[in-house]
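A single protein chain has been omitted; all remaining protein chains appear in their positions.
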Amino acid sequence: MLEIKGLEASIGDKQILRGIDLVVPSGEVHAVMGPNGAGKSTLGYVLSGRAGYEATAGLATFNGADLLDIEPEERAALGLFLAFQYPVELPGVGNANFLRTALNALRRARGEAEMDAPGFLKLARAEMKRLSMPDDMLKRNVNVGFSGGEKKRNEVLQMAILRPKLAILDETDSGLDIDALRIVADGVNALRGPDFSALVITHYQRLLEYIVPDRVHVLVSGRIIRSGGPELALELEANGYAGMVADAA
Amino acid sequence: MTAVAETLDAVQSATEGGYKWGFSTEIEMDMAPKGLNEDIIRLISSRKEEPQWLLDWRLKAYAAWLKMEEPHWAMIHHPPIDYQDLHYYAAPKKKAGPKSLDEVDPELLKMYEKLGIPLKERAILAGVELPEGEAPQVAIDAVFDSVSVATTFKATLAKAGVIFCPISEAVRDHPELVRQYIGSVIPAGDNYFAALNSAVFTDGSFVFIPKGVRCPMELSTYFRINARNTGQFERTLIIVEDGGSVSYLEGCTAPQRDENQLHAAVVELVAMNDASIKYSTVQNWYPGDAEGRGGIYNFVTKRGICKGANSKISWTQVETGSAITWKYPSCILQGDGSVGEFYSVAVTTNHQQADTGTKMIHIGRNTRSTIVSKGISAGKSNNTYRGKVSVLKGAENARNFTQCDSLLIGDQCGAHTVPYIESRNPTAKLEHEATTSKISDDQLFYCRSRGLSQEDAVGMIVNGFCRDVLKELPMEFAVEAQKLLAVSLEGSVG
Partner (left out) sequence: MSASVPTTRLQATADAFLTRFAGIKASLPGDKSLRERAAATVRSKGLPGPREEAWRYTQLRPLTDVTFETPLHADVDAQALLGRLPEIAAPHLVFVDGRFRADLSTASSMVRTGAPSFGSGARPDFDPMVALNTMLAEDGVAISVPHDVDGGTIVLASLATGQNGRAIAFHPRHSVNLADGAKLTLIEIGLGDGVYFHNPVVTVSVAHGASLTHLRLQTESEQAFVLSTVYADVASDGTYDSFQLATGGRLARAEIHATLSGPNAIAHLNAAQLLAGSQHADFTTIVSHDAPNCASRQTVKTVLTGKSRGVFQGKIEVARAAQKTDGYQMNQALLLSPDAEMDSKPQLEIYADDVKCSHGATVGELDAEQLFYLRSRGVPEAEARAMLVRAFLDEALEAITHEAGRAAMETAIAHWWDRQA
């Protein structure tokens, strides 16, 4: 379970998050929507520990463990996974090598045996097949020269292989074609279960037709101004943010 | 392929902390007194039972050296070297001269075991001949301080017509070859350190690949400086006749000592028509401690000539060691259509200084050269790429591509790029690109958010940065080099 209480965060001197309260119980999928610049990505970065995104007040725990005080890799070891809005390119680093190194780092942290190369390849190929990704993606360098949509799919592939307990998907649907959207949603739905929860950041109601959220939160100017069921997304789609902001004020 | 990786682990576990190859070995040494003069040169020459012409050549080099000045143009700084305070000859004491491995000092063998060199031929150990083509075989010549100790696989190589032996042995057994080629690429008076080497070189390897022969296995030399206050001056000469080819590997380590030790080697390569030479180095001499005390001064002259048409010389180096590295493996592209390559990774940490690069001299028509240099500086180190690409008038359609990238880790180090680009022919095309940057925070965070530790993330990004060079190394070396990079940078981040 992810619990966030009164979380405030700044980038440099600029306050972005102004008191976020949010609980995502295990087994649930929550959506976060909000206008550009509201602080959605910032929330994802603060939770996963990106340098420069500093929590100045409040707390965030995952299954009881304090998230904010530990290193990014320790958060990953706890089961946190952030699918980046803008996935990073790693020139010279092979996708397969990267994924296996990450997987084994996590397995070590969990006290599991490392996976050997053949075992890993088998797993990776199976997951790629499900995501309709061509095999040669494994040989290429991480995200280098990938199209926008390919990068997003690669994030989902990582998620499928690393099997997080809490996935934060930051606009993973942006830039995807219609078929890919389905595939990505299937990837998330395949992980759904009592021990998995997700925070899905999106601008579009359409994704939420495929990944039906338990709750929808509206983030505006660093605060959650409304929460509700899946119908909230439809309301937003119809009316936009303006009315809602006025109501909240 | 994992054989080397495993032995590397074994070496690491056999030593503790810091520089992991820093053990010294207790062996009875036969040493010349300190100092350099004509008598010492005569002594070296007589110990090695050399012919008169070679002694004369040495003395001429010495006379030239006396008139020369240590070069100062490189971006390196060190206290003056007292050339009279060194031993110019140190050899493990011979009992009657090791004729076979059994006669080699067991302490020495133990040391090689620690280094992970498969010195004893596997075939001998197992008592069976390996079938042709099975498992990559590496023939090794090990140079311990000043002399070659043992050369493995000699018999197999001889069958193919390949000569691979200590150069002192070549002087004895193939004097005409040595006499023809020694100093033909790097004249005795070429530069200060080459002149010094020519005067006092004590051993090194000799390779001769006859016409049309592709050397059946990789050849390897392992250099180690062991004795205190010795300079090591090895000399390597590789000649490949028409259509022949060879891949040669060179590894270097030295024990941990708090004084500086001098290493001034010379390597000459000659490639005839259609011949190809691939020369790979993993240089891991002792770099000095965290405060910059001790370490090897590595002043090396390496040059190859593509004498014949369509010949090829490729230098690949991974330089992580030495307090100071001064080294410019070069290619003279004389034969029409000849190809020169230089792939380099140089890592400096703590107080290390590296000034390294290459020279590509285009003389023949349609000659091509490629330079890929990756410099990584951390700690308080300075890392300089210095390279020259020169296209002479007759080099119709010459092509060069140069990429040199520097990565800075921490704000106390320096990264420098000093290329010289000279063109005398309008049909030539030269391209040079250089970049300097730091490891991107975004990349680090991306890796860490996937569960990689800070150090693993740096290791992975650095290896990615060096990928274009590492992929040029023979497989066994590539694995070793990757680990070496990670080990070298341990503790420099975060």
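Letters A and B mark the chains as written, and numbering starts fresh at 1 in each.
As a convention for this text, contacts are C-beta pairs under 8 Å (C-beta built on N, C-alpha and C of every residue); 3 or more make two chains touch, one makes a residue touch a chain.
What you see is a predicted model; the values in this text were computed from it and never measured.
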The chain left out touches which of the shown chains? B
Of B:184, B:370, B:425 or B:454, which one is in contact with the hidden chain? B:425
Against the hidden chain, chain B presents residues 73, 391, 406, 408-438
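One rule holds in what follows: only the chains that are shown with their structure count from here on.
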Taking the mean of the CA coordinates per chain, how far is chain A from chain B in Å? 48
Chain B contacts chain A in the complex at 440-443, 445-454, 456-457, 460-461, 463-468
In their shared complex, chain B is touched by residues of chain A numbered 48-52, 71-73, 75-77, 80-82, 84, 87-93, 97-98, 101-103, 105-106, 109, 141, 158, 162
